[in-house]
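Of the protein chains in this complex, one is absent; all others appear in place.
== chain A ==
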């Protein structure tokens, strides 16, 4: 592979992949907190619609959703999004639905006495959420969010099928240019792995800070892969897994 291919396709591709990941993660976070908090709302209607949203977006395939936003939405709505933003919208909405389950789970895991204490002190529901529940729930959300972030990173590869020039698309072009597949696809896989590794390091720092804020220590990594360990094993045998294979 020549320096030109590297400079013109692969490097910009890496940058687009990173941008896609960050923007979609930002949108997904907003959606996750919005829907997740709505699922603990006291009105049944609100809970129902939030639950409906999560089931729909968790139920459908993110690639199908992406094609739908890309090809069908313009026909139904009469306007089209720039490809990049269509992709961010699709990824953010579907991974936000997975994130909402994490938010809901963490909120429900806060000891009930904490909420009752808030009621006893006559906090408004919003004050309870902001001052009591969220500060305790957020540090618990970070490890599963970290896993979801990697799923999201892997999900961004789908945009190459829409012709957006991310690193997977660059790999495809390089393959056509060099008629050599093994090298470029191995490099691409390594690039994704390195980005995933860096993202988890970042999330680990975030977790340590968040847990220090409420006086806890993060659990140490387990097992042989402590140094390389990208994910905490969040699965419990009885656990209905949140996230899980976006792409």
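Here, a contact is a pair of C-beta atoms (placed from the backbone, for glycine too) under 8 Å apart; a residue touches a chain by one contact, two chains touch by 3 or more; residues count from 1.
Here is the rule we use: contacts and distances are computed from a predicted model.
**Student:** Have a look at "ATP-binding protein", "Cytochrome ubiquinol oxidase subunit I", "Ectoine/hydroxyectoine ABC transporter permease subunit EhuD" or "acetate--CoA ligase" and point out the UniProt protein name belonging to the hidden chain.
**Tutor:** So, among "ATP-binding protein", "Cytochrome ubiquinol oxidase subunit I", "Ectoine/hydroxyectoine ABC transporter permease subunit EhuD" or "acetate--CoA ligase", the name matching the hidden chain's UniProt entry is "Ectoine/hydroxyectoine ABC transporter permease subunit EhuD".
**Student:** Quick one: which of A:38, A:129, A:171 or A:203 touches the chain that's been left out?
**Tutor:** Spelled out, the listed residue whose C-beta touches the missing chain is A:171.
**Student:** Thinking of the whole complex, not just what is shown, which of A:6, A:49, A:68 or A:123 touches the missing chain?
**Tutor:** Residue touching the absent chain, from the options given: A:68.
**Student:** For chain A, enumerate the residues touching the unshown chain of the complex.
**Tutor:** Spelled out for chain A, the touching residues are 55-56, 58-65, 67-68, 71-72, 75-76, 150, 153-158, 160-161, 168, 171-172, 175, 181-182, 185-186, 188-189, 192-193, 196-197, 223-225, 228-231, 233, 235-241, 244-247.
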